[in-house]
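Once you've had a glance at the structure underneath, I'll fire off some questions.
Our next item is chain A:
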Amino acid sequence: MAEFVMPSLGADMSAGVLAKWRVALGDRVAKGDIIAEVETDKGLIEVEVFEAGVVESFLVQEGEKVPVGTVLAEIQTAPASAPAPVSAPVSAPGSIISAGASDLVLDGPLASPAVRRRAHELDVSLPSVRGTGEHGRITLDDLVGVGQRARSAPGARVRISPYARRVAMERGIDISRLSGSGPGGAIQASDVLSVTAHPASAAVSPAERMQRAIAAAMTRANDEIPHYYVEQSIDMANAIAWLRETNASVSVSERLVSGVLVLRAVALALRKHKSLNATWQGPEPVPSAEIHVGLAVSLRGGGLVAPALRNTDQGSLGELMVRMTDLVGRARAGTLRSSEMTSATITLTSLGERGVESVTPIIFPPQVAIVGCGATVERPWVVEGKVVPRPIMRVTLGADHRVSNGHQGSRFLTALDRLLQEPEKL
Partner candidate 1 sequence: MTSYRDAIRTALQTLLREDPRVFFMGEDVGRYGGPYAVSKGLLEEFGEDRVRDTPLCESTFVGAGIGAAIGGMRPIVEVMTVNFSLLALDQVVNNAAVMRHMSGGQFEVPIAVRMATGGGKQIAAQHSHSLENWYAHVPGIKVLAPATVQDAHDMLLAAVEDPDPVFIFEHQMLYGIEGPLDTESTPPSPWKAAIRRAGKDLSLIAYGGSVHKALTAADELEKEGLSAEVVDLRSLRPLDRETIIGSVSRTHRAVVIDEAWKTGSLASEVSAILAEEAFYELDAPVARVCTIEVPIPYAKHLEEAAIPQVDRIVEAARRSVVGG
Partner candidate 2 sequence: MTLDISRDHVLDLLRDMIRIRRLEEKSAELYAKQKIRGFLHLYIGEEAVGVGAMHALREDDNIVATYREHGQALVRGIPAGEIMAEMYGKSNGCSGGRGGSMHLFSAERRFYGGHAIVGGGLPIAVGLALADKMQGESRVTACFFGDGATDEGEFHESLNLAALWKLPVLFLCENNEYAMGTALHRHVSDQNIADNPPAYGVPADSVNGMDVVAVERAVHNEAELVRETGKPRFLELKTYRFRAHSMYDAELYRSKEEVEEHKKDDPIESLQRRALSDGLITEADIEQIEEDAAQEIADAVEFAEQGDWEPVEEIRRHTYARDLS
């Protein structure tokens, strides 16, 4: 019997809502089938099952919010084959290790369930507390001072009846977002009971939620990861010439863009530079055997995702182009697969379209490196002693100094440069 658990779909996801089952009891599933849709801060995500077998039981109802790691269903695997070990989602350092479904706030300040409970008892709003723990984590001691201050500043409290507060806690409703119909605007039970079980979607826009999630992730990455940066200005003349030539002989739908060249080149360069193709699992960075480059895609409304193009180093460029287009399209439509959300081993962010010359990017945990590309710009360049105009693209590698060093990073970039000089070989 295998367990299908609520996956971690992002380093800062602590819980999710099982929005919809896509299978029924007794259905046979194969590895990779979409088994459910999970509502997260980043939107609705299709989740695949990693085992083959028959759906034996559902342990969580549609609409229920549960912490990451909660068993959602049981899959009766084929008796002949030994059940594959369930790969439990690994949480990177700095992610919220949270268990309580009664957490009032999904993302936001770092605080353990015990601290959250105490803050609730003291009627203290966590975002207002300055955490003195590791990585800005809020500790019980931090609450002591705030609790005392809060008591002398009654205006800071949420006015809510004890019964209403209890109902809100039981239902996982964030009281800071409610307005009250009681005396002096106090929140009464009726105000809480009229809110649906997913107050976040009613009260907060998805974009806002994503924004907060991104902010939290980036803050942590910036705080935790000792970044070093190396930069290379790459002459894209050969690449552009080759593209023009290749695209002339294919239909519009088959045309390649320079981005796919960079994508493939990054993937190939990583083959020889494993130190940049690893992810943190627990206390150790584990190099990945496969190369899945995450592509940073900006969404309408201000969101950002970086789904992985799995096995970016394989297949033809044409295939890669198709896959890339599809991925970007689905990213924008909000129909990414869970594996795409979690499996990137490095990220490529290209802001060339925006017109900036270079990017100094922040690594997406639990990865150990990120490549940022600026726009390809005509520049005066020295070739064989003469100053000539050339299309120059500035590429910046940001890498985790705990895993690699400037020497390794530089060699990666020079390898990338060399690969892009021979686009026909990509």
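With respect to how the candidates were assembled, all candidates are chains of the complex that A comes from, given by their letters.
By our rule, contacts are C-beta pairs under 8 Å (C-beta built on N, C-alpha and C of every residue); 3 or more make two chains touch, one makes a residue touch a chain; residues count from 1.
Note that the structure is predicted; figures quoted are calculated from it, not measured.
Here chain A appears alone, and the candidate among 1 or 2 that touches it in the complex is 1.
Across the complex, candidate 1 is touched by residues 161-166, 181-186, 188-189 of chain A.
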